[in-house]
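So that we are looking at the same thing, I have put the structure below in structure tokens.
One protein chain is absent from this view; the other protein chains keep their places.
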Amino acid sequence: MKKGRAGNHFEDFRCGMKIQHATPRTLTEGDRSLYIGLTGSRAVLGTAETNAQQLGFERRPLEDLLVFNTAFGKTVPDISLNAVANLGYADVRFLADVYPGDTLVVESEIIGLKENSNRKSGVVYVRSTAANQHGLEVLSWIRWVMVHKRDHGAASAEPVVPAMNAVVSPGRLPRRKYAMDVREIVTMTGTADLWDDYAIGERIDHPGAMTINDSDHSIATRLYQNTARAHFDGFAMAAAGGQRLVFGGHIISLCKALSYDGLENGLSIVAINGGTHVNPTFTGDTIACATMVLDKIILGVSNVGALRLRMIGIKDSSASSIVFPHPGQARQDYPSNVVLDLDYTIVIPKKS
Amino acid sequence: MKKGRAGNHFEDFRCGMKIQHATPRTLTEGDRSLYIGLTGSRAVLGTAETNAQQLGFERRPLEDLLVFNTAFGKTVPDISLNAVANLGYADVRFLADVYPGDTLVVESEIIGLKENSNRKSGVVYVRSTAANQHGLEVLSWIRWVMVHKRDHGAASAEPVVPAMNAVVSPGRLPRRKYAMDVREIVTMTGTADLWDDYAIGERIDHPGAMTINDSDHSIATRLYQNTARAHFDGFAMAAAGGQRLVFGGHIISLCKALSYDGLENGLSIVAINGGTHVNPTFTGDTIACATMVLDKIILGVSNVGALRLRMIGIKDSSASSIVFPHPGQARQDYPSNVVLDLDYTIVIPKKS
Partner (left out) sequence: MKKGRAGNHFEDFRCGMKIQHATPRTLTEGDRSLYIGLTGSRAVLGTAETNAQQLGFERRPLEDLLVFNTAFGKTVPDISLNAVANLGYADVRFLADVYPGDTLVVESEIIGLKENSNRKSGVVYVRSTAANQHGLEVLSWIRWVMVHKRDHGAASAEPVVPAMNAVVSPGRLPRRKYAMDVREIVTMTGTADLWDDYAIGERIDHPGAMTINDSDHSIATRLYQNTARAHFDGFAMAAAGGQRLVFGGHIISLCKALSYDGLENGLSIVAINGGTHVNPTFTGDTIACATMVLDKIILGVSNVGALRLRMIGIKDSSASSIVFPHPGQARQDYPSNVVLDLDYTIVIPKKS
């Protein structure tokens, strides 16, 4: 058998197919440092051991999106090595914290397939889950991705498009315990705004902006052991008249880090309800973002609440110039400088 | 209240104002690795656990300038997010070692304010201190920085310019204990030159040179969680006719790493007496440096002494081409390729 397998194409997938992804990955303090260096994250739980302990944790959990991007990377060799584009996310749930030393094991199930009308490619819908070394599920997500066909003439089964909820319902959000005095977070962040201080419909223009260098996204994407060709093979991309694409997960991480200014007291991401990489990002682009509060959710605990947020990432424009697109807007109707439309839910301390 | 605060402007500061900076930061072995990868540091104490133990330490302390740059970064969102330029340092004292796992907490006091005659900006003088998780002060420094006014018409108080000493006097240098046989350092570095072998007025042209890539300084600056816009927002900088500036702390770190060749047996920085980033540095610049021995200081211990050094950093020229500027020379009289003029004090083993 030929070695050096080059990933699956659209016609290699079947609905119900289950895939155990190679090779498990242990995350460490080294990965955390690199994550901070690559994104500039200042998330309060991940920045200091003392913060984490005061907030009720034994030690600092790893940043949610470091976990997400690493788990995602594990799926690439089987799912999206030959991807045209990563189209969207749904029902992403952060179920348990991941700590330095933990090992992620990732598996997937194909839950939908739909060939494109040009018969050159098709959309693959995948449910993936990451567990830690104790078998505890820490992350679960659906994504759909457009994948090339190897043979344009290959036959396809009937299209199956899975039903997906537009939002992770409150009852399915993880419940974690925080220290009783979790609102002392304001002494750590120097910012007083808690759950109570955000209003539905409120808009936050995050003041920072970040220009992406080639090594920034390349190192990040390799750290996640994501091998998708489009991010790394500049020679092949140039031969096809293009250039290397920035990994979408890096854009989410950058926007999340920029959104610290305005959401300082957010503790954790608990869900990504949906998200789309609307346009591609390239080396040299400068990313800015703005957030809108979509909903305020009361959880079954007294000291924290959840905020459902919509974050729009844009390139080479100011955050204030962002026009929040109509929800459910077709991909092709977004302005060409919008790169991310992400609907996600965070936990944040409440006033008494 | 509007969220996503965009930092203080000149008129927001008052003399005597105290600021507790967000959010404390834990440093780890991951940060050390990244520091070595970004600067090429070969400092003997930080490079090997075995070195540190032979020199009388329980374990490897973190590099002095990793601590300095991280602590500095904590002050940026409150002090210098809207800085025009970081003008100078004085009375920087490294009071205790920082180890992997330690958490830095940083606070500042405004000690001087002086509006510029154009009334568009002003100089802010700040005394900052970093303590570890046990409340032990590890670093104390003064810097002054030119900050934009938000409203050019805003009134300003009488100017206050704090008195600052030109040098940290020997009595104020930290006293640390080293192993009795600290001069065995020469078996680690392969270099015999100890305190006794340096002469006042001696000049050392460090042989290396380092070209700065965009991700080098961007990753370093993000690692320090320094959010100053001028380092990151290439779009805004280009719109204003400029480009992203390299963080001055990265230049100090690079020059310090280059100066290893010629100062191999230096153990620790104990003070920065003064320093100026004379001209800006950009991606693609190649940095070289030379050192002059300004003074030799006898400490109250028998096995180590201190050297007061002046290090000049230059871009796109050889170290041998450096002309040491007249002390106290006005900023505008420096040659345009000089980027750093730093007066600092190190501890180095003495012969018996």
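Worth pointing out:
Which chain is which? They are A and B, in the order written, and residues in each are numbered from 1.
As a working rule, a contact is a pair of C-beta atoms (placed from the backbone, for glycine too) under 8 Å apart; a residue touches a chain by one contact, two chains touch by 3 or more.
The model shown is predicted, which means the values in this text are computed figures rather than measured ones.
Only one of B:132, B:189, B:225 or B:281 touches the chain withheld from this view, namely B:189. In the complete complex, the hidden chain is touched by one of B:110, B:168, B:210 or B:294, namely B:210. Touch with the chain that is not drawn comes from one residue among A:54, A:191 or A:218, which is A:218. For the chain left out of this panel, the touching residue among A:244, A:277, A:315 or A:350 is A:244.
Contacts to the hidden chain, counted on subunit B, fall at residues 28-34, 36-40, 42, 44, 47-51, 60, 187-191, 193, 197-198, 202, 204-211, 213-216, 219, 261-264, 284, 286, 316-318. Where subunit A meets the omitted chain, the residues involved are 1, 3-7, 20-26, 28-31, 33-34, 77-78, 101, 103, 105, 133, 213-215, 218-220, 222-223, 225, 227, 229, 232-236, 244.
The rule we apply is simple: only the chains that are shown with their structure count from here on.
The angle of the rotation carrying subunit A onto subunit B, fitted on C-alpha atoms and rounded to the nearest 5, is 120°. Rounded to a whole number, the gap between the C-alpha centres of subunit A and subunit B is 36 angstrom.
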